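A single protein chain has been omitted; all remaining protein chains appear in their positions.
Think of it as A, B and C in the order they're written, each chain with its own count starting at 1.
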Amino acid sequence: MSALLEVDGLSKYYPVLERRLFRASKQTEIRAVDGVSFSVAEGETLGLVGESGCGKTTTARSILNLVEPSDGAVRFQGEDIVPVFRGGDRARILAIRRSLQYVFQDPYLSLNPRWTIGETLKEPLRVHRPEAPETWDARIGELLRMVGLEPHHAWRYPHEFSGGQRQRVGIARALAIEPRLLILDEPVSSLDVSVRAQILNLLAELQDRLGLAYLYISHDLSSVRYISTHVAVMYLGKLVEIGPVDDIFTRPRHHYTRALLSAIPVPSPGAAQDRIVLQGEVPSAMRRPTGCPFHPRCAAALPVCAQSEPLLMPPSAPHRAACHNPL
Amino acid sequence: MLSTLAPASSPPVVAAPAPLLQVRDLRVHFHTREGVVRAVDGVDYHVNPAETLGIVGESGSGKTVSSLATLRLVPPPARMAGGQILFEGQDLLAKKPAEMAALRGRRIAMIFQNPATSLNPIYSIGAQLGEILMWHEKASRAEADARVVELLGLVGISDPGARLRQFPHELSGGMKQRVGIARALLCNPSLVLADEPTTALDVTIQAQILELLADLQKRFRMSMVLVTHDMGVVARMASRITVMYAGRVCESADAATIFNAPRHPYTRALLESMPRIDHSYTGAARRPLPTIAGRPPNLLNPPPGCRFHDRCPEAAPECRRLLPLETPVGPGHTVSCLKRGSEGIAA
Amino acid sequence: MGTARYIARRLIFSLCLILGVSVILFAMINAIGNPVEVLLAERPGITEEMIQAVTEYYGLNGSVTDRYFTWIWALLRLDFGTSIIYNLPVSEMLVTYGLETLKIQVPAILIALLVSVLISVLAATRQYSRVDFGVIASAMVGHSMPGFLLGIVLILIFSYSLGILPSYGAYSTRNPLWGSDVADALWHMVLPVGMLVFFNCATLTLLLRSSLVDVLRQDFITAARASGLPERRVVFGHALRNAFIPVLTYLGILFGLMLGTAPVTETVFTWPGLGALYIMAIQQLDYPLIMGATMVITVMLVTATLLTDIAYVAIDPRIRLG
Partner (left out) sequence: MSDATLPAIAAPRQRAPGIWRQSWYRFRRNRAGLIGLAMVTLVVLVALLAPFAAPFAPDDTSAMLRGAARRAPSALHWLGTDRNGYDVFTRMIYGARTALAVGLGAMIIASVIGVIIGGIAGYAGGMVDELLMRFAEFFMVIPVFVVILAVVRLFGIVVVGTWLEDIPNLNLMTIIVLLGCFEWPPIARMARAEFLRLRNSEFVEAAHCIGSSRRDILLRHILPNAMPPLIVLVALGIGGAILAETMVSFLGFGDPRAVSWGQSLYFNYEALKVAPWAVLSPGAALFVTVLGFNLLADGLTDAFNPRTRQ
């Protein structure tokens, strides 16, 4: 399998101007994403997990150029797309957008409340298939069926739908122009438990049928386990572990991954779960620790952890962890 | 006099204890322009001394409203439409407002879902916590401060003395929730209502808070009602569980029974539909998850009969007509389902 | 640190505002040419020589920038020049008339604040009740009632029909009422202050009530009640202070509005205040007086805004982060 999407050393820094009254202002920066590299192959799902503020959403938004990356390359189908977006050649940008789509976390906020579902679904066709407007209506009906809705729903407004149905519309919009890769940003987090399974099933089914690749971003590890073939774990803007899903979940090598997994309460009372409760909280991105970002909270930290930053090891292995003292 | 941190005085329970809190046929209705929303419509549950009861349900199941109703704090346009809430044998609904206020915060306390909005942004931590002690226990400022510092330390806040002068916006989400917990425990209550106490928090912080709550509950032998939508959280925390759906109770039992031998079709479906982190779904193992078709009913106009019948795989014609009542199916295990032998009433 | 920086920033901005207004004002006045020429042009029978003489007297021969800096420099020394029409020092007139304006405006704001707090609490704690509805309806009517119209109605009722309150002026022309100057002054204040209170009260109540209703719905209010605090403490201690935060901005604006519309108020009640002085100055094109009065009104307004900014810091700890 070839890599469809290759992210290489992606970084996003936000400058922070610390204003002071009588002294010169101090310029610092927040490293929201710091040198993240991973790849997603055709037909695969990479689950990107981490706690809030770890940079997983910024990573996704940088890939799509919703924010401009500060550094690094994003190769999609072999082409670095960062300079393309920066160059502003509309035809080339549209060609990328066609194959690379985004599904948002909040299915309510991501639909224009003043547009009918049909108008929302027509938008991508208007932009990408302007030559054949007569085919739009048929395609909209087809899309709605594909996500388990009915063609006549095209006449309705978002507020008439439940959360799960709205998320289906969001998926249909992303699929309208036959993308190869979908970036799914917490697509089920705002949904009720009983609806979550419906959307996960839909995603799995669409992947099998259309051969889509997913970058699945979530803090909900159980849905990640269900949908992903590979998992990448982020902490404070850095990738700390990446590997095949079962390896990560059964044999985590980074101490943070293990703590994260053990923090998820398993729905079986009295389950023999070795609970590791991390002490303290994630430090602010402005006061990032030196060395391994996790070392102040790590029970297995060595002196070296405070000094040098570990790299993802072993290089080029499928399962890699950035830890000086791996499990 | 200030109570000390010694465990509460109730003796260890041996045989079937009298429940500390007993809720009977509770009804809370929201009077909206569109009509009456039956948010809680005939709910029964009880909490024994020194145990944790988990109330699980999806959004709109009435779980939060029923816990607010225990304190008689349902927000307008909601109104208590009936039922009994017996706390230590006395009906709270029959109490005068002043008597009720004297119970709140002292005997029954509450932990809120969103730590960011449940602390007053313009008062320092010390001021808003101390005020409660000064009111309930007639403590002096200094006594109150000392007790607040003690409790902040107890809930795992470092340097509690300095925190007294801090404001909520200066604390992280996890810290704010710890303050919220300290506030609930100030007067050594015998019952704590925790409404989704960890939903707004990250998983590793959630683990910290859950551990803290479990520890405090054991230490002070208090009873706790833990309201949540997360089956994993109740599995970790609760000794007994009540499952709610659309304003009514489906099933109540001890935790092991709910997870290992659920009887109500909704409980079963809910458990099955969750992907689990301890299962592998790679390759051919990724089969479609069992789902619950449709969506929860609109409580403005709930379906007649069993509230779950239009999504239930086992629904029979009588389920459309008759509202099932809670029926015991085992020791400490009750189910409301006509197919499990519940009596039905035409409603 | 944060607080000091915040206040310093607002202070600097306020100074910039005052400076900006002075530039605009000066430019405007000078856009019409030599103001004295214009003034005298409206009075027939004036010769070129006379214009020349007055122009020289007021130093209007230099370039525009020169004149601006001369003026600003004089202003900084609190030298506002001499009124052309009244031939009195402008600064003296501004103080006399300004105090008369503040005499009705400041009490009006304070009384309105107190009354609207009480009414808002009454209404907001009984949301959707008849009391609430009555308060909203009358506040809406009061808020829409133009202040000067209300003043006219009050004069018709209390002065002309009932004859119990004076309809004009700040003092009796001949004998003070009851032989006491203080009582006389207070008695004259009743109508203008009453009108301003009514108008401000309506507007403040509308704002404060809706803000209070919002705050009362917040989690921390439920939390305060769940902690067993008495309702009085929850409403006055926890809700009211929070509800004031959005209203505070408006308080500054309201004071500005009152000052801005002082010409109307003072015309209705023939009150010898800054607004009435300003009208006279414009009508007569009394150049130094227009400049002086505008600057004083601006400074008062900017000060009111600055004070509300500072009050924010006192009431809302979140501001301190800047």
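Rule of thumb we're sticking to: contacts are C-beta pairs under 8 Å (C-beta built on N, C-alpha and C of every residue); 3 or more make two chains touch, one makes a residue touch a chain.
Not measured: the values here are computed from a predicted model.
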*For the full complex, which residue in C:M140, C:V190, C:L248 or C:A311 touches the chain that was left out?*
C:M140
_So one chain is hidden, and I want to know which residue out of C:I7, C:V21 or C:V190 touches that hidden chain in the complete assembly._
C:V21
*asked:* So one chain is hidden, and I want to know which residue out of A:V16, A:L66, A:V304 or A:A317 touches that hidden chain in the complete assembly.
replied: A:L66
*With respect to the chain omitted from the figure, which of C:V64, C:L156 or C:A314 is a touching residue?*
C:L156
*Kindly state which of the options A:V127, A:M286, A:A299 or A:A317 is in contact with the chain not pictured.*
A:V127
_Among B:Q128, B:T228, B:T291 or B:S336, exactly one should touch the missing chain; which is it?_
B:T291
*asked:* Which parts of chain A face the unshown chain closely enough to count as touching?
replied: 64, 66, 90, 93-94, 97-98, 101-102, 104-106, 109-114, 116, 123-124, 127-128, 148-153, 155-157, 159-160, 164-165, 170, 173-174, 177, 197-199, 201-202, 205
*Of the residues in chain C, which ones touch the absent chain?*
13, 17, 20-21, 24-25, 28-29, 31-32, 38, 42, 136-137, 140-141, 143-146, 148-149, 152-153, 155-156, 160, 253, 256, 259-261, 263-264, 267-268, 278-279, 282-283, 285, 290, 294, 297-298, 301-302, 305
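By our rule, only the chains that are shown with their structure count from here on.
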*Where the CA atoms of chain A average out and where those of chain B average out, how many Å apart are those spots?*
33
*Where the centres are mean C-alpha positions, what is the separation of chain B from chain C, in Å?*
53
*Would you give the residues of chain B that are in contact with at least 2 other chains, written as numbers and ranges?*
none
_Residues of chain B touching chain A in the complex_ = 58-59, 172, 174-175, 202-208, 210-211, 229-233, 235-236, 238, 255-256, 259-260, 269-271, 273-282, 286, 288-292, 295-296
*asked:* For the complex, give me every residue of chain B touching chain C.
replied: 68, 71, 73, 75-77, 97, 101-106, 109-110, 112-114, 117-124, 128, 131-132, 135-136, 167, 169, 180, 183, 186
*Once bound in the complex, which stretches of chain A touch chain B?*
51-52, 162, 164, 192-198, 200-201, 204-205, 219, 221-223, 225-227, 229, 244-246, 249-250, 259-271, 275, 277-279, 281-282
